[in-house]
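Some notes on the structure that comes next.
Missing here: one protein chain of the complex. Every other protein chain is in place.
Chain nomenclature is as follows: A, B, C and D, assigned in order of appearance, with residue numbering initiated at 1 for each chain independently.
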Amino acid sequence: MNASDLTTVLICLPLGAALLIWLLPLSRFATGSLAVLVSLVEVALWIEQAVRFDYGARGLQNAQQTAWIKDLHVSYHVGEYGFSLFLVGLTVVAMAAAVGYGFWVGRDRPRAYFGLMLFLTGATVGVFVAQDLLLFYAFFEAMLIPLYVLIGVWGGPGRIGATLKLLLYTMSGSLVMLAAIVVFGLKYGTFDLIASPTSPSRWLFLGFMLAFLIKAPLFPFHGWLPDSYREAPAEVTAVLSGVIAKAGTYGMLRIAITKFPEPTSFYRTAIMALGAASLVYGSMLAFRQPGFRGVVAYSSMAASGLIALGLFSGTNLGYDGAVLQMVAHGLVSAALFLLAGAVERRTTTGEFAYLGGMARGRPALATLLMVTGVIALAVPGSASFAGEFLILAGSYQRAWWWAVIGASGVVLAAMYMLRLISAVLHEARGSLVRDEAMDLRPGELSLIVPLVGVLLALSFWPAGISSHSFAGDNPTKAVREQFR
Amino acid sequence: MLAITAGGVVVWIVWVAAGFACLASGVAVVSFTNPFFSALALIGNLASLAVLYLLLSAEFVAAAQVLVYAGAVMVMFLFVIAYVGPRREPPWAGGPSWQTLGAVLAAGAIFVEIVVVIGLKAGGRLEKSPDVGSVFGSPGWIGRLFLTDHLLAFEITSIVLLVAAVGGVILGSHTRRAVRGEMG
Amino acid sequence: MIAGAWLCLWAPLAGTVLILLGGTRMPRKVAAWVATTSVFVAFAGALWSFFALHANADHHSHYSALWTWLAAGKFTVPFEIVVDPLSTFMMLIVSGVGGLIVLYSIGYMDGDDEERRYFAYIAFFVFSMLLLVEGGNMLLLLVGWGLVGLSSYLLIGFWHERPSAVAAAKKAFIMNAFGDATFALALFVLIAHSNSLEFATSFATASHLSQSTVDLVALGLLGGAAAKSAQVPLHTWLPDAMEGPTPVSALIHAATMVTAGVYLIARTHPIFEDAPTIALVAAGLGAITLLMAGMIALVQTDIKRVIAYSTMSQIGYMFMAAGVGAFSNGMFHLMTHAFFKALLFMAAGLVIHAVADEQDIRKLRGVGALMPFTKWAFLIGAAALVGIPAFSGFFSKDPILAADLHDHWYGVVFWACGLVGTFLTGLYTFRLYFIVFPGEPSPFVREHYHSHHGREGSWTMLVPVGVLTVLAAVAGWIQFQPFWEPITHWLSPVIPTEPAAEATNWDDAITSVIAPILGIAGIVVAWLIYGARQRLAVPRIAWLQRLLEHKFYFDEAYDLVFYKPAVATATLWRRDFEEPVVLTTGSDLGEGTLELGNATRRMQNGLLRTYVFFLGAGMAVLAVVFLAVR
Amino acid sequence: MIPTPHVDWFAISTILVLLGASFVALLSAVLVPRSWRRPFASSVAALGFAGGIVTSIWLYVDSPDGQRVIASSFYRDRWTALAQIALCAVGLVATLVSVEHIPGPGSLSDPARRDDHIAEFFALLLAATSGMAFLVGAANLMTLFLSLEWFSISLYIMCAIDYDLEGSLEAGLKYLIIGSFGSASLLFGSALVYGATNRIDYAGIAQQVDKLGLSHDVLLVLGLAMIIAGLGFKASAAPFHMWTPDVYEGAPTPVTAFMASATKIAALFLAVRVLNTAFPQERYLWTWAFAGIAVASLAIGNLAALTQRNVKRMLAYSSVAQAGFLLIGLSTGTPLGARGMAFYLLAYSAAAFGSFAVLAARERELGEPVTLDNLAGFGWERPFLGLAMWLFVFSFAGLPVGGGFVGKFYVFSAAYEHGWTWLVIVGVAATLVSLYYYLAIVRAMYMRQSQELRVAPVSGGSPPPERLLNAAVGAALVVSVGTLFAVEPLITLARHAAAALPF
Partner (left out) sequence: MLGPGVAWYLGIAAFLFATGAFGVLIRRNPLIVLLSLEIMLNGANLALIAFSRHAANGAGQIFALGVMAVAAAEVCVGLGLVVAINRRRLALDVDEFSELRG
């Protein structure tokens, strides 16, 4: 099977497996292990693709196209560029970890649960490889369906409200995008992202951006974020902030910036301002959050702001840094939320008031949380540092104050992340931390260690992503050519 | 032309009488408190309509009107009214007051519109109708039409009646059943 | 030589990884020795590359890259190291002193139940520090810069059950993060103009930049340096950092990391030469710091804090040197300071370790009677610190002052400050000495003193102290301006002393006369006040004392200006914007819609006639509209 | 000798098949013993519908170019055939559901009498379907009116078939009276059009208007308005929709399912034909009229559904809203709009039928109307039905799990192509609002535990085996999901069908 088929397989395999799991009356164990197996196969397939990928070449790779709606020129058109390849990688890895976590935790109603997780995997991969606007939209929406149930069924006490918020917020954005897509596609006679020309329409641009701004999310469109991240099951939150949110920033890069050069430059300052605002605002609120998840939630909002800053700086450094940051932060927040889940399972709470002193006698937990935490606060030398550095260097080239604000964000990041670390690990033992609360078990280690391992690997070689995301590592040119 | 033939005068008189009867009986149907009287008024209404049909040289329809309607349908009506027992109900009572007002407005609006339209139209082609031969509207002529141009309509009509009959049987058939608690 | 340098870099990291992987399966002692060996291996590597470089003196900086660490378009940053006199010099100090201190900590940390973690951290620190000094371009320098900050955070907060320790660690990290940020901003400027962070290209670009721009760059670098080296106004973290284990204070907060600021200025001196104003600011900061720290040290009662403040003030000297362009003098003092300050810390550590981790000098009176070796070691260290002739401090400090003297008017000011500083040094150092060591042991000491098998400490602790004692005493003789200056020569290819900072013999002479006299004067005063029979009472100047005890109110100021407002703003945003506005707007809209829905439902009142009415009315309206618009 | 017109039996074969089956079923009411009536009549009905499907497919294949037959009073073309296929399919699944669910739960005191009117019911079902099958092919206002009454009267009776339940009676009465009022207005409108043009056949009307330059003639326009009102009533579009929720709620659920899907198919296919064939000159008027009606339906349907607790009623309102979406396609008056609407109808009717069928199952299980509260845990107790319901409502909501997604996309495209971006915006906003109550159904089924149930299921937890209903739901599910993927072939069908219309 050639690499092009692999793209489709990456989408369809989990969907098919989901169907299978729903249909077959398998035992809890069989279901779980099947799901884990499938998600590992996904990872393997992705590696296969990454190995075969020609990072120097221009244009779309591993592409496949079949007509879907001929008379409106809509087609099933998938393919990959460097950056989408990496985002797919992020997806499969994070999803594998999440599925594994669900298996380890032993979620009840396993068939429904794992089916939905696999469905989510397929949909998310689809978002990152879709090359047709309607197809993109379809996957973009399809991601929500399993999320809705996953959070609503396996979530925390406030899950109902959270799911409602999540759905209505994101849908209100993406429905506007649907309108924009319809107009765009009919105006230019095709919905194909490659064939379609660039558009000078600012309204369309805003229509698309709204969806992405809400999904990312950027200030002030983050109303859905705290509830969802707090109520969702840990591994779902991990995916939500690690992968799903990246769909928003990916959309900015692939569609908004690429297809709307003139509006992009017109609204550049405004959107960079939003990015900066999210960065500062998110960091500040993260600093005052009372619980583990709250901190990470707002920190990922800040990260989205940073990524947007990089993307809309419109510079080589900015683009590369943004992609790198997407992947790095994806892994970081996935790992952090899984750790949050581990802590919650041991202490029944994520509130700092009841936590503390968990480092004593729990070396694995302490080490992993510490490592992830310091990577999250972008300590120099880490992958996320590399990303931030590039982004800020890029945005400095746009105007010095962006870099200054960004740098202030770095300091704030140190503040809230250290607060989190010491509130969980250090100082006196929290009232809900019992002695018998165990260190990370092998099961959890086998999920989190790989994530952290990948992060460390990236920290040793961030160029592996930053210089392979765009053809000839010349993002501005690639964007100008619309990745053709 | 000013030449008014005797026939013309007669037609005019008949028309005025029938028209007036028609309107009056129509109003009566709506405004009687006792459905029994309303039904009777409707019969009158149908009869006067039959006259108007005749004036419009639609003999067969007029005949059918009298036979089918006044004959069959109204009899059915009277039977049911007798079966149910006449219950008096003052026409203006019940329902929110705005509703009566709204009713007047809506009905009035429809009426006015139509009349206005016809008025506008009357300025045009309506006042002059072509003369038609005596065969026009005769049973034979109707039958021919039924078997040629409107064959399908004819068939459908019978089906509609059949369906209605089935319905009548189902709904009206008197079966002793314990009345059970409400649902819905 | 390159191989040596790489070996020197990777060995400590290997040690860390080994200990991490070993985890709890690895016995503590093994972990300790793994760390120690790894650092000594690093030292061997350093020596190797030093001699190799010494052998071929023809060209002086060798770069070696392993892979492209970061790349974006044309902008690429290889993972490369530089081997040149400066870096080898630093490598030797870091790995050498580091090795000794790690060895020392084997004894010091013995019995701590998280010993492994400690050794993993400290080995990691040595790696980061070596990365800092070997880093072959600005970005790797910054990476090392950040990593030493991280490891310092980890080690300060090593005893993580102590809230004070955790707080101190956070404080240190955040202040350094600020420094890193300014550092990074400086780099952004360079990237924007040269799209590269190679030393050579960066310096070349800097010379072409507009004055304001290059000033900006230099300022950014200076910010980083000041934060790392605890110079005013970014100094408040250092005293608190004493919460960490004593060897950590010795290694990180005395010998190596805190002096990184000096290294940075020296390394990037071309930029500072292009921005003379900023260079002077650096020197000025140094001067202010050395005075301020010296004065604060006078009133400290915690043995380690006294030494910490003295560290600040000594680094102040180095900054002065670097600021006026006498880089090699600065580096020389960096070296000697590393020796004697580490010595002082470790001696203090011996005391603390022996007396139940007590650090309050008022309780430690007369401990010298029980610990003669420690007493003498400390005395020698103190002498070196004060700059008594023939001790190392004398050879390294005075040339700095001399170099200042030959500069413009502000040079004279710096010189004066330096001399006052010398007096203060003598005063606080020997205040400490006289209070703690001589005389009869206090009851507390008698009660709590416990010897290590009849010795003052395990051999792993005593040997490094001994070695450093010797070094502190004699290491200064390596270079005796103006008679012989091997270090200056060795370093000159990388960091040539600016002509303005070339001291004349006269400068050297006069300084070398006055400085020791002032130092000794300080000692005498200290003896008069704190000596066995106290001839002088401590002068009571209430406001001054309060000022000094509150360390010039810096902490309070920061709390007032930065921390409180930040917290307030965050809370405000959360309480008055996030919760009432952002989080509720959506649901409010929803509520409104639901209300609308209820209204619509009331229309559906179940009355058949209403429905018919709507049908008829709709029809009527439709007809009217049609007739109107037809 | 009267020259009777040539009768193209094949053109009306579907209708005849259905009628034949209807008569057989009716006879079985008297000839077949009670114990056999249900299986007999239902299998007759099933066969009839199957036959209808076959003949109408054949008709589709065999009449690529449309013509009028039987004294030019019936259209034999693919538009008719396509609609007939859909109608027969709906009838078939309706039969499957009705076998187990007529009469509805709680309607009868003694089970012995359950089979009293079953044969008549199937006869009426067949009759109604054949009436619709005729309606979509009607070529003049008279056949239009008559066939409209034909199936309406059947529906009136079917609504009231559970006449032991006041709800059922009420539904029947309301539907009858409002329906008669509506058709009366349609009739008067037809009369006016006839008066204006002297013709009753669509094509003739258009010709006359051209010949006599009657465009915007007062009689014509007024007639058109009244006809639109009548059609809007049948399509249950606001403000002519008021009967819909009550009747849908009161009627036996299988009948509701049938009405919700079949009536819309018939009314809208007819509307497209009559408006484009008879009133092309008035396009400006009726496009705007239907745009307005669509907006009204979207607004009222969605808003009223928001706070419903009774699921059946909620779905009724949702069908009003869906009518709004469908009418967007109609209102453009373009081929794209027509085929988009046709496609959307397929997806919609599948989802609508399926969702009501699932409700029927739950109703029977509970023995009382389904509310959001007593739907709790349903998704876990009946995995298949739960999943199906989930997909149906998400397809309504336009999420990409069903044809509803593509359908919405199509009608929006049509609206934009017609230059009505504002209508696209309205549709999008309506979709967002609708999401709230569609999600509420899923939430009730999956996210509330059945312990929260106020009333425990009457049939002690283990639901009755409903193979036929499951089969019907399965079929609906296949269509609903299939329309998401097999867009191209279906659209091609629709395009060819729409080619028969004079655009």
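Methods note: a contact is a pair of C-beta atoms (placed from the backbone, for glycine too) under 8 Å apart; a residue touches a chain by one contact, two chains touch by 3 or more.
Note that the structure is predicted; figures quoted are calculated from it, not measured.
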{"item": "Touching partners, among the displayed chains, of the absent chain", "value": "B, C, D"}
{"item": "Which residue of D:Gly104, D:Gly172, D:Pro280 or D:Gly386 touches the chain not shown here", "value": "D:Gly172"}
{"item": "Residue, one of D:Pro245, D:Gly333, D:Gly354 or D:Gly404, that touches the chain absent here", "value": "D:Pro245"}
{"item": "Sites on chain B contacted by the missing partner chain, in the whole complex", "value": "5, 7-8, 11-12, 14-15, 19, 22-23, 26-27, 29-30, 32, 35, 38-39, 42, 45-46, 49, 52-53, 55-58, 60-61, 64-65, 68-69, 72-73, 76-77, 80-81, 83-84, 87, 89, 91-95, 99-100, 102-104, 106-108, 110-111, 114-115, 118-119, 121-122, 126-132, 136-137, 141-142, 145-146, 149-150, 153-154, 156-158, 160-161, 163-165, 167-168, 170-172, 174, 179, 182, 184"}
{"item": "Those residues of chain D which, in the complete complex, touch the missing chain", "value": "140-142, 145-146, 149, 153, 156-157, 160, 163-164, 166-167, 169-174, 176-177, 180-181, 183-184, 187-188, 190-192, 194-195, 198-200, 245-246, 249-250, 308, 313"}
{"item": "Chain C residues touching the omitted chain (full complex)", "value": "601-602, 604-609, 612-613, 616"}
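Keep in mind that, in the parts below, only the chains that are shown with their structure count from here on.
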{"item": "Distance between the centres, which are taken as Cα means, of chain D and chain C, whole angstrom", "value": "78"}
{"item": "Cα-centroid distance, chain A relative to chain C, in whole angstrom", "value": "36"}
{"item": "In chain C, residues with contacts to at least two other chains", "value": "590, 610, 616-617, 619, 623, 627"}
{"item": "Chain B, residues touching no fewer than two other chains", "value": "113, 117"}
{"item": "Residues of chain B that touch chain C when the two form their complex", "value": "95-96, 99, 102-103, 105-107, 109-110, 113, 116-117"}
{"item": "Chain C-facing residues of chain D, complex", "value": "173-174, 177-178, 181-182, 185, 216, 218, 221-222, 224-226, 228-229, 232-233, 239-240, 242-243, 245-246, 285, 289, 300, 303-308, 433, 436"}
{"item": "In the complex, chain D residues that touch chain B", "value": "2-5, 7, 19, 26, 70-71, 73-74, 104-110, 113, 116-117, 120, 123-124, 127, 131, 134, 142-143, 146-147, 149-150, 153-154, 156-157, 160-161, 163-168, 172, 188, 192, 218-219, 222, 249-250, 368-369"}
